[in-house]
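One protein chain is absent from this view; the other protein chains keep their places.
Naming follows writing order (A and B), and every chain is counted from residue 1.
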Amino acid sequence: MIDTFIIPTLKILIVLNATLVGVSYMTLLERKVIAWAQSRLGPMRVGPQGVLQPIADAVKLILKEDITPSKADKWVFTAAPVISMVPALIVYAVIPFGPVVRLFGRDVSLYITDVNVGLLYIVSVASVGVYGIILAGYASNSKFPLLASLRASAQLISYEVAVTLTLVSVILMSGSLSMVSIVNAQYNAHVWFGFVQPVAFVIFVIGSLAETNRAPFDLPEAEQELTGGFHTEYSGMRFALFFLAEYANMIVVSSVATTLFFGGWLRPFPNVAALHFLDVIPSWTWFLIKSFVFLYLFIWIRATLPRYRYDQLMRLGWKVLIPVAILNLVVTGIVKVMLL
Amino acid sequence: MPITPTHYMLLSAALFIIGVIGVMVRRNIIIIFMSIELILNAVNINLIAFSDQLHNVIGQVFAVFVIAVAAAEAAVGLGIILAFYRNKESVNIDEMNLMRW
Partner (left out) sequence: MAHAIAFYTLAAFILGFAILVVTTKDTVHSVLFLVLDFLFVAALYVMLNAPFLAVIQVLVYAGGIVVLYLFVVMLVNLKRPPEAHSDPHRMTKFGFGLAGAVLIELGAIVVSGYMKAPAVTSPAQNLPVSGNTEQVGWLLYTNYLIPFEIASMLLLVAMIGAIVLAKREL
């Protein structure tokens, strides 16, 4: 009874709350890091060093007037931000934060569940997230959002192919689709997959930047292009939900990159006995540290690189990333068979 | 009453008939294509129900092929619809009669 109902519910509550708090503080982190990159200080007024800024933002957005365009499709208009947010949250069901640990006298696994098609589940859920963007543009009943949403969704589905091909290379290395087995395979192979598959890792990072509509691929939502993109007609909490969905997607992609390419919950050099003193840091802390490094990388890239034009973006996705990903897959397959 | 494959076959038959009604009654060609997808899904449900009962994975392999063929057919069919729409500005199947006598 406890094991089948109470413990998973507790895990879900902890993960969801941590995600939502993390997502709202991501907004503050991004503003601070971009500010420091530009030699200024960022939000400083609310709370010490601006720490309470996300709460102020949330209050402002909740109290804003809720405008729906007159001829817009009401149901779809309301549902689009929700469809954007839900896939970002349900991916956490399969991400492993740590191995099985001993807590309060029982063995608790630090992941909500371990489906044996976990990695494919993540990819399929990400492909359902495209609907939020398409429907947002359509439901606004206005030309600019419609065009912007079609461009954004075309970008998303193009880069999905490249990202999925790199994930197949990781599956070849680990021999299983389950996320926990992939981390265990990295433990058994004594090396993180990011070092064995550098090409796949680079393509994954670039593809994820495009998947989450982040700079330098954020043309569909940039304010200077198409007057604000697919969320032009959205205001208040719905607009906030779109942005929270984008940050949640960023955190999801960082977690997935950590699990697949950087050892998940393993400490550096997990098999070297001499470094056993590093075990005082618990496994889930290593996971959070590595994910944080990825998030910082995403924000750093946004502060540094200029924006891609749309045709350059599509050319990069189809003509560069996909052939390189396929080549990487072929080479991985050949090497794996020869070393068998 | 335990859920036997008969239940799944009845569900599959009902979904199939709903798809067939969609193909016969609607005039918007995109809805007709979507009803064809419903028919293919009904077939898939049947295949996988039997694969589960007979403990043989071959049913699922067949279902994978059905999904691949459905994807190919959807892509080409929608390309044809787009090409036709560019010429005639309509998606009503009653107006797609250029080659009738």
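Operating definition for what follows: a contact is a pair of C-beta atoms (placed from the backbone, for glycine too) under 8 Å apart; a residue touches a chain by one contact, two chains touch by 3 or more.
What you see is a predicted model, and the numbers here were worked out from it, not measured in a lab.
Peer 1: In the whole complex, not just what's shown, which of A:Leu28, A:Ala72, A:Leu110 or A:Val130 touches the removed chain?
Peer 2: A:Val130
Peer 1: If I consider the whole complex, including the chain that's not displayed, which of A:Asn17, A:Gln38 or A:Asn116 touches that chain?
Peer 2: Here the residue in touch with the unshown chain is A:Asn116.
Peer 1: Taking the full complex into account, what residues of subunit A touch the chain not shown?
Peer 2: 73, 76, 115-117, 120-121, 123-125, 127-128, 130-131, 134-135, 138, 146, 150, 153, 157, 177
Peer 1: Tell me where the left-out chain touches subunit B, residue by residue.
Peer 2: So the residues of subunit B touching the missing chain come out as 1-11, 13-22, 24-28, 30-31, 33-35, 37-38, 41, 44-45, 48-49, 51-58, 60-61, 63-65, 67-76, 78-83, 85-86, 90-92, 94.
FYI, only the chains that are shown with their structure count from here on.
Peer 1: Compute the distance, rounded to whole Å, between the mean C-alpha positions of subunit A and subunit B.
Peer 2: Using C-alpha averages as centres, the distance is 34 Å.
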